[in-house]
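Apart from one protein chain that is not included, each protein chain of the complex appears where it belongs.
For clarity, chains are labelled A and B in written order, and residue numbers in each chain start from 1.
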Amino acid sequence: MTDAATNMRLKLPITCFILQIILIILFGAVVKYDHETDAKAWHNMTESGHSNYDNDFYYRYPSFQDVHVMIFIGFGFLMTFLQRYGFSSVGFNFVIAALALQWATLMQGFLHGLHGGKIEIGVESMINADFCTGSVLISFGAVLGKTSPVQLLIMAMFEVTLFAVNEFILLSALGAKDAGGSMTIHTFGAYFGLMVTRILYRPNLDKSKHRNSSVYHSDLFAMIGTLYLWMFWPSFNSAITAHGDDQHRTALNTYYSLAACTLSTYAMSSLTAHDGKLDMVHIQNAALAGGVAAGTAGEMMLTPFGSMIVGFLAGIISVLGFKYLSPILEEKLKIQDTCGVHNLHGMPGVLGAIVGAVTAALATRDVYGDGLNDVFPDVAKGDIEASFQGVRQAISLAVTLGIALLGGLIVGFILKLPIFGAPPDTLCFEDSVYWEVPGDEAGHEDQLTTVRTEESEKLNS
Amino acid sequence: MTDAATNMRLKLPITCFILQIILIILFGAVVKYDHETDAKAWHNMTESGHSNYDNDFYYRYPSFQDVHVMIFIGFGFLMTFLQRYGFSSVGFNFVIAALALQWATLMQGFLHGLHGGKIEIGVESMINADFCTGSVLISFGAVLGKTSPVQLLIMAMFEVTLFAVNEFILLSALGAKDAGGSMTIHTFGAYFGLMVTRILYRPNLDKSKHRNSSVYHSDLFAMIGTLYLWMFWPSFNSAITAHGDDQHRTALNTYYSLAACTLSTYAMSSLTAHDGKLDMVHIQNAALAGGVAAGTAGEMMLTPFGSMIVGFLAGIISVLGFKYLSPILEEKLKIQDTCGVHNLHGMPGVLGAIVGAVTAALATRDVYGDGLNDVFPDVAKGDIEASFQGVRQAISLAVTLGIALLGGLIVGFILKLPIFGAPPDTLCFEDSVYWEVPGDEAGHEDQLTTVRTEESEKLNS
Partner (left out) sequence: MTDAATNMRLKLPITCFILQIILIILFGAVVKYDHETDAKAWHNMTESGHSNYDNDFYYRYPSFQDVHVMIFIGFGFLMTFLQRYGFSSVGFNFVIAALALQWATLMQGFLHGLHGGKIEIGVESMINADFCTGSVLISFGAVLGKTSPVQLLIMAMFEVTLFAVNEFILLSALGAKDAGGSMTIHTFGAYFGLMVTRILYRPNLDKSKHRNSSVYHSDLFAMIGTLYLWMFWPSFNSAITAHGDDQHRTALNTYYSLAACTLSTYAMSSLTAHDGKLDMVHIQNAALAGGVAAGTAGEMMLTPFGSMIVGFLAGIISVLGFKYLSPILEEKLKIQDTCGVHNLHGMPGVLGAIVGAVTAALATRDVYGDGLNDVFPDVAKGDIEASFQGVRQAISLAVTLGIALLGGLIVGFILKLPIFGAPPDTLCFEDSVYWEVPGDEAGHEDQLTTVRTEESEKLNS
């Protein structure tokens, strides 16, 4: 027998089926191919002078696939570091992301412009849907191990909606630039998730403390996630920037930011350990902060020099956060941040937003030439001064923090309703609550199965 | 000493060397660069107005690399779920694929058009060779754990040949469309493999039953395979469709089909478990069925709505197959389908073929515009009605099933010859028959090595 409270047999299928059927109906009602995926529309364009290599597919699909790997392998495996939570990390990541990208297509489509009442989709909307999904997965990192899959799916639906609203305010209403999402993706996802985990605070979480740590091979699995995030971050930040120099420059800036961040992460990890030993938590997470921090300014003329300084600082801040700030947040503010998303996405996201504001404020036609139209169109048209673009960026950060925290507050309380099958305090960070789990290892199987069986009998009685 | 029957010391090297030397000789005799890989031919073209970005390399190479990852990492790691068969899963996958792609280049080249007696190759032929290889690996999944590497190499040679014949009949003789291979790759590979495993039926396979299951980390390794297949399936289905809107649309359709399939897979996995717990077998496999089922119609104007319905159904069918049909197939029909390829490739492949036939039959110039030339050239030329294209597609499914089952029957009997070193019933799903296997884990090494040594002494005596 299984614990009735966490039994997903009805809750999960009903949630999945209802949401998926609603999505299918809405897609049927309002979604259509854009002019580059539609056979008729594209062939009308090629007849009027376009060539097939003008199709946005060839500019963006390789970047899309890199982003896609970051979402499913990167985030999924990064979270496998927990010793008994690998199935859930990869598996819940998978299902949340599959839901979120569909809902994001609709929400972003509604807000970013309907065409005759229809949402038109193509490779750029796929990238944007993946981006929005990334934000949800960041929040997942904050609550990792303490939520049921139904809670996560509900959270995803609300968060995607709020993400789209915030993104609309920033990019369309305020005219901010944030191609790599320091604000829209990282800051939003982190502070939303932190607020949710604050509301879901568990005073007795130490009953599961022995499982809230890694084992040797789980840390290696996590490094797969880390490295894919690290390697493909240049594609992430450049995926939706303008064609030509913009995509090229963004990738390059991110590449050097990450390299510098890696060096400062290793330095700080060793420096802050009493015996100088490197800590896998820092390597797996802080080395990525350089990508987060280059998210807003990456497309700007930040220069490689500027990118490296940003990455260097991001690595330092992030390790310090893991070492000194996270324990304080947990103890004083009751924020149980499983993956330390505040250190990887929160603070580096804010840093990235500030760097973006400053870089924008310093933009001149002398430096950007006609490229100013791509990066700061309002400044190029003479509608606003560059300094005001900087102000827009700063306001955007404030708006993002506000919506994330307020949204997280509300959604946190919704998730607290005792109907979603959250695990008990004694069974957090434990796959076997929601998964059929086999033994650990050939040869030890029998022994372990016995242990597991006893355990699960105990918890079911 | 080792068991003489499964000793590969002469069998495997002889097989590999003979096959490879034949391949090299044949490549020397009949294979040449196509006009886009040949230095002279390409520069003649660029002088007459082509630009380097017209080279097909830039349209297809990123997709090729995604497909390549699916073949070697995707299929390879998907099959590592067995507790003691990881080396063989990844390692045999590797060598079979390396052989099959070479032989496929020749077989597909012979059948799809010689140029002055020569086979011309480039990125498109590389993709097609990888596709054909995928079919062989599907069949490998059916017989996983019960065959020697020599049997697998022999099977690969025959299957590639039959694949090329079937593909020629479908695409050239019957004029069917099947860019993502629902029929040519998935249906063919699955039913061929199922027939082979039927012929190789082992009544006493339960002697190895304790190894025919996963352990915790082997399931995580398998998820690497699953996710790479899932993420790159849009590239798989679009890799050889026409340039422009066709590649773009196919990728998009597949993306949404897979997302919907993932949700229905999770729902069904939980719903069919008595305690609502998710089963890794379903997640690893059924979530991919949406890619299989979008293989034929993906390039058509299926619409995102249609794609999602297809994916949604594929996930449901696939989980039901794993849960209820596979045990029946094994018990009643004596089909021991190790990876459940019938559920991932067989039924979803047939579903994809049917969806393709219906979608083709409904094609109109009103919807496709001039794009009709790309997708259904015979309909566009007015040679046939769209409804007849649907009939062609349906006939193609029947032909594929026929050739696959008949071919599997014959090849199964060939593989039954007692000269290829198949493992005994007691040593199926066991790496140490064909591999030097180290201990399981640092710290337990000595203990395990002892166990292993005793075991292998027993089996060698």
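Following the convention adopted for this analysis, a contact is a pair of C-beta atoms (placed from the backbone, for glycine too) under 8 Å apart; a residue touches a chain by one contact, two chains touch by 3 or more.
Bear in mind the structure is a predicted one, so any value in this text is a computation, not a measurement.
A.B. asks: For the chain that's not shown, point to the residue among B:Pro149, B:Gly276, B:Gly390 or B:Gly407 touching it.
C.D. replies: If we include the chain that is not displayed, B:Pro149 is the one touching it.
A.B. asks: Give the residue, chosen from A:Ala5, A:Ile22, A:Val165 or A:Met231, that touches the chain omitted from the document.
C.D. replies: Per the contact definition at the top, the residue touching the missing chain is A:Met231.
A.B. asks: Touch as defined at the start, partner being the missing chain; which of A:Ser182, A:Ser264 or A:Thr359 qualifies?
C.D. replies: A:Ser264
A.B. asks: In the full complex, which bits of subunit A touch the chain not displayed? Write them out.
C.D. replies: 53-54, 58-59, 62, 66, 83-84, 210-211, 213-217, 219-220, 223-224, 227-228, 230-232, 234-235, 243-249, 251-252, 255-256, 258-260, 262-264, 266-268, 270-271, 273-280, 283, 287, 301, 303-305, 308-309, 312, 367-372, 374-375, 440-442, 444, 448, 451
A.B. asks: Which parts of subunit B face the unshown chain closely enough to count as touching?
C.D. replies: 1-2, 7-13, 15-17, 19-20, 23-24, 27-28, 31-33, 36-44, 46-47, 52-53, 55-58, 61-62, 65, 68-69, 72-73, 76-77, 80, 86-87, 90-91, 94-95, 98-99, 101-102, 121-123, 126, 149, 217, 221, 224, 432, 434-445
In this text, only the chains that are shown with their structure count from here on.
A.B. asks: So, what's the distance in Å between the C-alpha centres of subunit B and subunit A?
C.D. replies: Roughly 32 Å separates the two chain centres.
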